[in-house]
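This is the structure I have questions about; it appears just below.
Here the complex is missing one protein chain, while the rest keep their positions.
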Amino acid sequence: MDGLLLLEQTFNGLQFGVMLFLMAAGLTLVFGIMDMVNLAHGSLYMVGAYIATTFTQWTGSFVLGILLAVPATALVGIAVEVVVLRTLYDRDHLDQVLATFGLILFFNELVRTVWGPAALFSDIPAFLQGQVEIIPGVPYPAYRLAIIGVGLAVALALYLIVSRTRMGMLIRAGASNREMAGALGVNIKLLFTLVFGLGAAFAGLAGMMTGPITTVEPGMGDPILILAFVVIIIGGIGSVRGAFVAAILVGLVDTIGRAFLPQFFRLFVADSTADAVGPAVASMLIYILMAAVLFFRPQGLFPARTG
Amino acid sequence: MQALRQPRLLAQLILLLLLAAVPPVMTAIDEPFYTSLFTRIMIFAIAAASLDLILGYGGMVSFGHAAYIGVGAYTVGILSFYGVDNGFIQFPLAVLLSAVFAAVIGAICIRTSGVYFIMITLAFAQMLYFLGISLEEYGGDDGMPVYRSEFGGLLDLYDANHLYYLVFAVLAATLYFGHRLVNSRFGMVVRGMKSNSLRMRAVGYPVYWYRLTAYVISGTMCGVAGALFANWSEFVSPDIMHWVRSGDLIIMVIVGGMGTLFGPVLGATAFLLMEEYLPEILEGTAPGAGEHWHFVFGPILILIVLFAKGGIFGLFGGRERGDD
Partner (left out) sequence: MTEPVLAVEGLVKRFGGLTATDDLSLSVTAGEIHAVIGPNGAGKTTLIAQLSGDLAPDDGRIRFAGRDITGLRADERSHLGLARSFQITSIFPGFPALDNVALAVQAHAGHSFRFWSPARRDAGLREPAMAALDEVGLAARAGIVAANLSHGEQRQLEIAMALATKPSLLLLDEPMAGMGIDESARMIDLLRGLKGRHTIVLIEHDMDAVFALADRITVLVYGRAIATGTPAEIRANAEVRQAYLGDAHVG
């Protein structure tokens, strides 16, 4: 019984992990290439979820809704980059923190004004509502499997973009050495805008797909943003590979920790103590993981910046 | 130089005197609400001033200082929960615990710098926030009520004026200590590290330990603000550690003028007054607009960053640079 639960929780952790990766991928590129703190990335996750919900209602099709919402979120991201963030690249980190903090307040209030303060519920599309047997006799929700599938597909696509295309080469050059990318005669401004749009699309996609299994509400992107930070810190700023490994790691550790730590503590202490301490420790587990990684590797698991 | 410094010193003294005069004036005009409001403002002024020690003077952008307000507040709250209301026990313990938390968290954060430092301080603050939520015994998400501290009959914190003057005294002590600190040998090292830490290392400073010490001092002072906050609100909940509160503290420092001692006081005043009255003002322009005040505040913040970095203090004769 426990083995099945573990399998199920592993899949849940995987699903959480690929979501985190979608968030962290864009963020780590923005940090790595532009050396910029962008707190508003979580807002794009939220905006993506809202836009997708609306488009799904208009078109009556979840897939169509997402297909329309991804480019729309990318456009929002590009607009934000062009209007506000572009002026911040040369500023110090403190300015970036404050201005993007202002953006969060603005976006949270914007969706509250446009869509109302109440949480929206969007349905899982009919064709993904059932369960699938991952191994015979073990059913698992089809929608969550779909999320894992889409997440892995995007990770693969991103890997191909970064490792095989000219844009990817420039991104890698930029992450390890910004001056060199400039010296290559690259249109840095355009590259930044495109990378930002790409990151926004990923963040939005994460929000859209999480929508049906949680709720779509103002501020929904903020906690996930901080988790994405943890992922980036563990993975190493600027490294897409690091973001992937760390996202899966964080997803698994968090999910499995929450599911099993209280039981685990029961082996050593009284049940009541275990039930109190277990959740407390579980809630801190990924931060402890982060601290441990930093202690041994201050630059993260896969440091991208070399000089 | 002395002559140049006088007006600023005078302005600061006048501000302190004005703050000292709040309770009797408010009592006289029968507006006790303002005594409470200014108590809260001064509590956040203490927190903002302590953040400014490392942010403005030390160049360390800590995005997690609300965590120490939480540690201080929860120390008072949990002791109160177990019936320990003695302030002479609560406050020293709040100081000790926030120092310990700051030392442990700082020991890891200080190893990094730049973007990393910002994100890690934020992440650790979030850790304590979630820890607070998971503490079901102490109210979890909803928090728990707190009895105000007792000081053996010396002070009655349920008297709004007593509470006010306690907070006022702590604020004045914080500012005086801050003034001594930033001009001391240690303060010069902190400022030097902001300016050029590579050079500091080359002339022989073990930068890590000085950074860590500054961080611990700052976190501890924030913890005192937290202990006062628990008394003021008679309530603690994880919400005081929410990451937006950490952002608020940074805003107070920046809006007031960072790298100054009085800037954070002005910043806390401006910020909390704005929080209190901006919704009302907006409501006046269009019904229903009040609840969406962040809609206006967000862009205001961006504009301040882009165009007015000196802060309020900057309007009064620039930042304190060489001497203060």
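Per-chain residue numbering starts at 1, and chain names A and B are given in the order in which the chains are listed.
Here, a contact is a pair of C-beta atoms (placed from the backbone, for glycine too) under 8 Å apart; a residue touches a chain by one contact, two chains touch by 3 or more.
The shown structure was predicted, so the numbers you read here are calculated from the model rather than taken from an experiment.
Although it is not drawn here, the omitted chain touches the following shown chains in the complete assembly: B. Taking the complete complex into account, B:206 is the one of B:24, B:92 or B:206 that touches the chain left out.
Although one chain is not drawn, the whole complex shows that of B:81, B:186 or B:235 it is B:186 that touches it. By the touch definition given at the top, chain B reaches the unshown chain through residues 180-181, 183-189, 191-192, 195-196, 198-207, 210, 213, 321-323.
Just so it is clear, only the chains that are shown with their structure count from here on.
Once the centre of each chain is set as its mean CA position, chain A and chain B turn out to be 31 Å apart.
Contacts from chain A toward chain B in the complex involve residues 31, 35-37, 84, 87, 91, 93-95, 97-99, 101-110, 112-113, 222-223, 226, 229-230, 232-233, 237, 276, 279-280, 282-284, 287, 290-291, 294-295, 298. Those residues of chain B lying in contact with chain A across their complex are 55, 61, 63, 108, 111-112, 114-116, 118-120, 122-124, 126-127, 130-131, 133-137, 243-244, 247, 250-251, 254, 292-295, 297-302, 304-306, 309.
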